[in-house]
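All protein chains but one are shown at their positions in the complex.
All chains are identified by letter, namely A and B, in their written order; residue positions are counted from 1 within each chain.
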Amino acid sequence: MGDGEDLKSLQAKNKVSEIGQFIAPFLVFGLFWEIMVRSGIANVQTLPAPSMILHELYVLIGKKGVLQCHIYHSFYRLALGYVLAVVAGITIGTVLALQKDLRDMFSPVLSLLISVPTIAWIPVLLITMGLGDKTVITAVFLGGVFEITYSTIAGIRSVHQQQINAARIMGVRGLGLFFKVLLPGSLVSIMPALRLSIGYCWRALVGGEMLSAMIKWGVGKMIYDARFWNDVKVMLVGLIVIAFFGVLLDRIMLKRLEHETVEKWGMLVER
Amino acid sequence: MKTHKKVKITLQNVTKIFGKNAERVVALDGVNLEIYDNKFTTIVGPSGCGKSTLLYLLAGFEKPTSGGILKDGKLIENPGPDRGFVFQDFALFPWRTVLGNVMFGLISNGYDKKQAKKIAMDYINLANLNGFEHAYPHTLSGGMKQRVSIARALAYDPEVLLMDEPFGSLDAQTRKYMQEELVKIWEKFHKTVVFVTHSVIEAVYLSDIIVVMSARPGKVKAVFDVKIPRPRNYTGEQYLKVRKEVLDYLEEEVQKEIEMNNT
Partner (left out) sequence: MTGKGYILSLVPIGGFFLCWQLFAHFGFINIALFPPPTKIFTELAALFHQEIAGHSVLLTHLIVTLKRLFLAATEGIIVGIVVGTFMGLSQSVYRFFDPIITWVMPIPGIAMAPLFIVWMGFGDPTIITVGAIATFFPIAYNTSTGIRSVDNQLVRAAQIMGANKARVLAQVYLPWAAVYIFTGVKLGLARCWRTVIAVEFIAAANWGLGYMIWDAAEYLSAGVVYGGIILLAAIFTFIEKGLISPFEKMTIEKWGMVRI
């Protein structure tokens, strides 16, 4: 029918104009910036033009091939630290959720620890663990573990006693109970924490890399080193990479997971 | 016998269309209507007939797509303090006390604080809200909130009072009480009121004039003069007669609206 086609082409037009509107400010801003530098109004040393930054990006990836290396090392540390944080967080959180006495003992400590910024732990880590990889990974770990523990406790405690009883009567116990009832039921609390944590961990990673003098590779390290050469181009490339992956990790990676589990089960109430 | 009725507001061929192209909705189509001064006019009609839209046009919240609305000969295009509005959802400012809410219009129109407070208290008394002037809206019941709303709209003495299904959010008991209170208040000032409702019972109890609107696109279908003395009796003979007449007209339009939605 004529109407249906009209609607489709209208929607397509809307999408294009939406994307256009999204990009437009960047283009306008970028153009303005480029002109300012080229015409000499802005000092090219302090503020390189967008074209130069893009060129540098190309150089770092293509000619020197270092950017990939930095990114690889950063992600390696991020992944390791994050996984450890998730495993430890869920384990400790579960134990604390199920044992009232332990929980009463450690809850206030946990609240206190959450409020310490991850970055503040790094000097401690530097003293105790040195200036290398281990420190950065531990920093990433600390970035996420408290948040995950906290929300695991809340999540498991929120699982209805009825559901636990129903499973018990069907003969499920112990570890089986954990994986089949407690964990899925607590996911609605844990998922947002997993999402938040990846952001915290990413930030902890960047901070840790910048402060650990003995590592060679890493996005944070790349930016830090660039300062000694006053190389603003590299710094900006680094910042763009950080922003890019920061947004990517938050939006895409975990949104998917959340969608596949909690949303599908109809457990997501407040949106 | 001819009664002298002064025309306060004239709607001339008013049309209101929302949206564009495939999604356009013709809410009002060529409405011609006269609102008389010092009379209580109620507009009834099936859902979606545009009665609230009409009220919004009178308030100046929207502009007609074509045609014009004249008040005392001047075009209405923007909201202004010559009119008052009572919303179905009260629209009270939660961060202001009852007194603060009622004073708002007065202060906006240049009254100094002392004067505004005195006048506001008068209207709070009128609305039977003594003792609650320092309460915050979220602590009040629905009926009380609506009384604040009415006091607030009347406080700065507008020429016309517009009421958009003001008792629609209230339970049946409160609603009946509010209808009676409204009549009492109206008898004091005889303000020009334009009241929108889908309850014919309410319309016949309150109004001097009842305007029945057609299903969408909205047009004026019939106008009734209600000459029963107030306060009216919900079971009185005259009341029931008028009620039946209006209902018959309305039924037709309601049927049409149901059919429209089923296609």
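Here is the rule we go by: a residue touches a chain if its C-beta (ideal position, glycine included) is under 8 Å from a C-beta of that chain, and two chains touch if they have at least 3 such contacts.
Computed from a prediction, not measured in an experiment: that's the story for all the values here.
**Student:** Considering the whole complex, which of B:156, B:186 or B:249 touches the chain not shown?
**Tutor:** B:156
**Student:** Looking at the full complex, which residue from B:13, B:47, B:139 or B:261 touches the chain that isn't shown here?
**Tutor:** B:139
**Student:** Spell out, residue by residue, where the missing chain touches chain A.
**Tutor:** 21-22, 24-26, 46, 104-109, 112, 115-117, 119-124, 126-128, 199, 202-203, 206-207, 210-211, 220, 223-224, 226-227, 230, 232, 235-236, 238-239, 242-244, 246-247, 250
**Student:** Since one chain has been left out of the picture, which residues of chain B touch it in the full complex?
**Tutor:** 59-61, 78-81, 83-85, 87, 89, 91, 93-95, 104-105, 108-109, 136-139, 152-153, 156
By definition in this document, only the chains that are shown with their structure count from here on.
**Student:** Taking each chain's centre as its mean C-alpha position, how far apart are chain A and chain B in Å?
**Tutor:** Result: the chain centres lie 54 Å from each other.
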